[in-house]
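A protein chain is absent from this complex, but the other protein chains hold their places.
And then subunit A:
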Amino acid sequence: MKKIINKTEDIVPEMISGLVKTNPDLVKEIEGTTAVVRNDEKFAEQKQVGVVSGGGSGHEPLHAGYVGDGMLSAAVAGEVFTSPTPDQIYEAIKAVDQGQGVLLIVKNYSGDVMNFDMAKEMAEADDIEIKTIVVDDDISVENSEFTQGKRGVAGTVLVEKIVGAAARSGMNLTDLAKLGQNVIDQTKTIGIALHAATVPAVGHPGFELAKDEIEYGIGIHNERGYAVEKIKPSNQLANELIEKIMNEFTDKSGSFAVLVNGMGGTLLMEQYIFANDVLNELNDKKIDVKFSKVGNQVTSLDMQGVSLTIMKADDSWIKMLKEPVTTIGW
């Protein structure tokens, strides 16, 4: 394993420190934590509901890259692939509460859910009004009582974009949580891996794939998916993933948004080829795509692969997706 790091235990604090030093007009560190909060001039003036998200590190630029005017108010970075601790989330909540309450955007992983839950209890003891929405867009996992439920993956960034835009426009906490839940319900993602990621503390890839194999349905923490198959040309992959996702929507009319997300180790060149195939195929299917985005948004360290997110979005959501923001990563 070759990595440009110092000590593995210093990876997250040093990353945050570098991020803050290179973007001082956008974010600042919350003292004593690995969380960042908005540092732009508008932040103090806008009395809006605070929007806090966070999770393990390694999904860059999620979440710190999406802190800024129009998206998140603060983001809490946990260790690599490990949810942040409740005390840190609690500090982030306090840093963004402007008396309008705080919305927590949590990805559906047991660690994230439990730590945010404990932080919520701590903040409520301070009389801060808190609501939580849990993103579970990954359709590769059965949502049954026999699993933790569907995971929160790349669709999270679209949820953060829409909720962030609505919060900026002055929406109250109750409506914001409702909107967020509606958005989550219409967001579906599935991912494939060509090569597993290497967690720095472990030093070798999380699982092995032969040179011509890909894994379907991977999560963003190196979890294996539901099937290993031979790799296919991009257009066939696009067809297969679209087929799976569109089956999840009963109503295929109206507007849709598309996110092609790189998992960290796949070139933009390949992502654009795949996006080209996705948009052609959706066009053939008469699916009206009004917003699309390509790039590394919710990576899984250096995993090679992509995920495809499709959202059935009403026109107000499309408008919110298109609104400009001031962040490092969007």
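Keep this in mind: a contact is a pair of C-beta atoms (placed from the backbone, for glycine too) under 8 Å apart; a residue touches a chain by one contact, two chains touch by 3 or more; residues count from 1.
Note that contacts and distances are computed from a predicted model.
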What is the missing chain called in its UniProt entry, if the choices are "Peptide/nickel transport system permease protein", "phosphoenolpyruvate--glycerone phosphotransferase", "Cation/acetate symporter ActP" or "Transglutaminase domain-containing protein"?
"phosphoenolpyruvate--glycerone phosphotransferase"
Which one, A:His63, A:Arg168 or A:His221, makes contact with the chain that was left out?
A:His221
Determine which one of A:Gly50, A:Gly65 or A:Gly78 touches the chain that has been left out.
A:Gly78
Which positions on subunit A touch the chain that was left off?
8-9, 56, 78-87, 109-111, 114-115, 117-118, 141-142, 145-148, 151, 199, 201-202, 206, 219, 221-224
